[in-house]
Structure formats: structure tokens, C-alpha cells
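A single protein chain has been removed from this complex, and every other one stays in its place.
Naming follows writing order (A and B), and every chain is counted from residue 1.
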Amino acid sequence: MQLIPCPWCGPREEAEFHYGGQAHVAYPEDPSALTDEEWAQYVFFRDNPSGPFAERWSHSAGCRRWFNAVRDTRSHDLLAVYRAGEPMPEVAS
Amino acid sequence: MTSPPGAHLPEHPDFLWENPEPKASYDVVIVGGGGHGLATAYYLAKVHGITNVAVLEKGWLAGGNMARNTTIIRSNYLWDESSGIYEHSLKLWEGLEEDLGYPILFDQRGVLNLAHSLQDVRDSVRRVNANRLNGIDAEWVDPAGVKEICPIVNTSPDVRYPVLGATYQPRAGIAKHDYVAWGYARAAHAMGVDLIQNCEVTGLETAGGRITAVETSRGRIAAGKVALCAAGHSSVLAKMVGLRLPLASHPLQALVSELLEPVHPTVVMSNAVHVYVSQAHKGELVMGAGIDSYNGYGQRGSFHIIEQQMSAALELFPVFARAHLLRTWAGIVDVSPDASPIVGLTPVGGLYLNCGWGTGGFKATPGVGDCFAHTIAHDKPHPFNEPFTLERFTTGALVDEHGAAAVAH
């Protein structure tokens, strides 16, 4: 079980968090302007890299805030956490 | 004196396969030497006479999810599309031992999918009825029937989530995963397929919209066609040709106990309580947990998932209290949005895709091997994998097996 450093509460047990998949996938400005392919990309397709991955977590059993993290999906090491709205920090993989 | 408990297990053959150097070129290169890759190679050779084939495996053959799954085989899925391919697979399982000439310990001991709520009951009955109309053996059994089939299940109404009944598929069962993989590998090798281990694919080469070769840790290998059978690593491979897949790779944990005298005659799965368990031929209890929530390629999950698993297992099987956890491990499952696989062509000519099986890949091994080989040989999907295109995510023609098919294992 990982220790996840919530940017609001500090390190907490993984069991307190809810996973939210890839970060920085914005809801389209105007969905009606998208082709079916583009819309499908938004709805179903996500990056799935082996290595650093910017992803969303929610501290659901704590402050209930969503935040972003960069995690290495091979080692599961959290390389950075940052608050929603902040840009993804540079991390060394 | 009675015979020792482990005396009845079959021996492996004296010869399995050679370990050749890769040739400069093949008609078909299969990426991924797991169950699906090996089965695909076997059916390519056997059914389609295509034997200039290499199976490339970055580690050891069948060392990924094939070596890590809990070997449940069943075909009692809800939707017609799933029924088609899984039942095709089950029928192949039924003749596989003879087909491969390998003792795969396929044991049709049946599977119970338990229902714990009134909605579970409705969903279960719905699935049973759909199965029967699709020609799949299925029945609904009440708690007394559950007890009769598997006496150690706690069917008392006084537990937190009482068992309200179950679906039962008598033809379902288990097999010995390594034996299956090795049976396919040996038979494929005997027909001329090259099995190349420790050979990691590092790039896919295309020209004019067609696949031409694979770059590997053991050099470039030219290929007429390339078939991806890489389960959890599919996204990484697809990205090499700029193809994005609707997949998330998650850790999925499983565990075994020490060897125990037979207590569990069937396979029991519970969606609501999150447990699935069988007792393997040697006597160990084999159990799977839920997937870990996050993406991960580390073949390792979090221990609280195992603890939850144990608490669920003891709710259903109080008799397991003093069984011991002997070993835990994790695989990497590639989960698709509708819990159904993606099998078929890609926008790149000569590149074929087989992924997204999530937790259901093992049982599909013969079926998808056969259908995928057909797809590769004819450059056209087999009718059984036709519904499982990548395009369905654009049109919306999903095959959603989350809702009513119990745990998608």
C-alpha cells in the first residue's frame, strides 16, 4: 500500500484515495463540433504509458480534493503531486 | 496404504521446444509469447498452414498473465457477442487435450456465480436465460442448490450478504495454465514455428501504411504481418505506430494457499463480495482479488486488496479460516471501457490487434487463438471477433459486460 502525499493533507494511506485516471484531459470546449472519432477519443481513449504518467487522484476519505500526480507506472513511485489547475511539473524519470 | 496426494499428477513430456536464433524474416511475427500468442501461432500453422512464424517473447514463454491467472474457464457471458467467442473457446477447450497431445488437466467441475442481492438475482436469471438461448449450459440454482454443489459455501441467511442463489454452468472449469501454454508451444514448435524468448520488441517499422518489420532487442526482424498479443503491454506497442488504444493496464492480484485435502469441488465466484476461488489439482486454494484501481506495469498490487479478499473469502467460506496464504502475485491486465476485448485489424496494413481481455483472457485462449489466426490469415475478422473492433468505441456499439456478467473473469 502506497503512501500518497496529498497536496492539501500530506502523506496518507493509499486506501484513503480514489483513482481518476489520466490528468489534463479537458472536457471539450464544444462537443457538438467534434466528429464521432474525436468524441470517442475524449470519452474512451486514454494514455496508458509504462513510465511517468500524469494522473488524477481524489483524497476521497480525507479532504475530498482532486489533485494531480506524476507517477511511474512501472515502479508505482510518485514523482510529483500538484494541485488541480497547476501545470504538470518537470520530473526526472 | 493410500497413494500420496500428489502421485496422480501427470508428467511433462521430455521435449518441449528448441530455442532458435531469430531468422531475418518471417511471414508472421507474433509479439507476445503468452497463451494467446502461442495459441495464435498454433492455429496459424495447423488451420492455415502458415508456419513461417515467430513468436517473440520479451521474457520467458507464458510468463506474464498466463502464468499468473486463476485459470477459470467458462462461457456464461451475457451478450450474444461474448457468448459467441467464449463458447467457441469452451468447445475448443473440450477437445484441446487430445488436440495438443498434452495433459492440460482441463477439469469441467462447473462454476457458480453467486447472487447476493435481489438485483443480482434478476441479472443472474437474465444471464442464464440468455445463455440457454445461445446454446450455453446454464442454470439458476437456489441457496439449497448452491449448498448441494458446493457444501462449504455459507448459505446461512444470517450473514452480511446472504447467498440468494447462483448461476451454474456445469461445463465450466479450470485447467493447468502452464500445461496449456506449453502444450501450444510444443505443438506450434513441432509444426515449424520459432519460439524466441528474451526478445523484446522495441519498435515497429512501417512503410506506405503497412507493417514491414519489428525492431527487437535481438535485432531487426522483417515481417509480412505482425500480430500483437501483448495483453498489459498492448498500449506501449501500439503507440510505436502511433495507435492509441482505449485501454488501462492495471495490476490484478491472485494468491494460493498451501496444499489441502479436497474441500472445494467447483469454482465459486461472487461479484458482490469480490471473491473467486477454486481448488487446484494438487490441493491449493487458488483465489483472485479485484483489480487495483490505478494503472500499473509493476506486476505488484497493494496488500489491502488481499486483506479485503480474505475477509470476503471467509464470509463465503468460513472453513478457510485456518488455511494459509502461501504466495501472492500480480499480473498486468489491460482493461477496456466495456470489459470486452479488442480483436481485429488496425489502420496499419498487416498489423493485427488482440488485447483488452482484462481479467478474461485465459478462458478465451483457444477461441481467440483460432479466431485471431483466421483474422491474420485472411486479413479479415472471423465472425466471432467481428463485434470486437476498435471502431465500436466510435460508433457506440459497445459490448458492455460490466453490468450483468458478474465478475468479468
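Everything that follows uses one rule, which is that contacts are C-beta pairs under 8 Å (C-beta built on N, C-alpha and C of every residue); 3 or more make two chains touch, one makes a residue touch a chain.
One rule holds in what follows: contacts and distances are computed from a predicted model.
Asks: The complex lacks one chain in this depiction; which UniProt name from "FAD-dependent oxidoreductase", "Trypsin-like peptidase domain-containing protein", "Purine-binding chemotaxis protein CheW" or "1,2-phenylacetyl-CoA epoxidase subunit B" does that chain carry?
Replies: Cross-referencing UniProt, the chain left out corresponds to "FAD-dependent oxidoreductase".
Asks: Which one, B:Gly6, B:Gly95, B:Gly242 or B:Pro347, makes contact with the chain that was left out?
Replies: Of the candidates B:Gly6, B:Gly95, B:Gly242 or B:Pro347, B:Gly6 is in touch with the missing chain.
Asks: Consider the whole complex, including the chain that is not shown, and state which of B:Thr71, B:Ser89, B:Gln108 or B:Ser302 touches that chain.
Replies: Going through B:Thr71, B:Ser89, B:Gln108 or B:Ser302 one by one, B:Ser302 is the residue touching the chain not shown.
Asks: Take the complete complex as the reference. Which residues in chain A touch the chain that isn't displayed?
Replies: Answer for chain A: residues 1-3, 11, 13, 18, 20, 26-28, 30-32, 34, 36, 39, 42-44, 56, 58, 60, 64-66, 75-77, 84-85 touch the chain left out.
Asks: Touching the absent chain: which residues on chain B qualify?
Replies: So the residues of chain B touching the missing chain come out as 1, 3-7, 9, 12-19, 59-61, 63, 67, 80, 83-84, 116-119, 121-130, 132-135, 159-161, 178, 197, 257-261, 263, 282-283, 300, 302-303, 306-308, 310-315, 318-329, 394-398, 400, 402-404.
In this section, only the chains that are shown with their structure count from here on.
Asks: What is the distance, in whole Å, between the centres of chain A and chain B, each centre taken as the mean of its C-alpha atoms?
Replies: Chain A and chain B have C-alpha centres separated by 29 Å.
Asks: Give the list of chain B residues in touch with chain A in this complex.
Replies: 233, 235-236, 239, 244-249, 293-298, 300, 302-304, 334, 337, 393-395
Asks: For chain A, which residues are in contact with chain B within the complex?
Replies: Touching chain B from chain A are residues 1-2, 14-15, 18-19, 21, 36-37, 40-41, 43-50, 53, 55, 71, 73-76.
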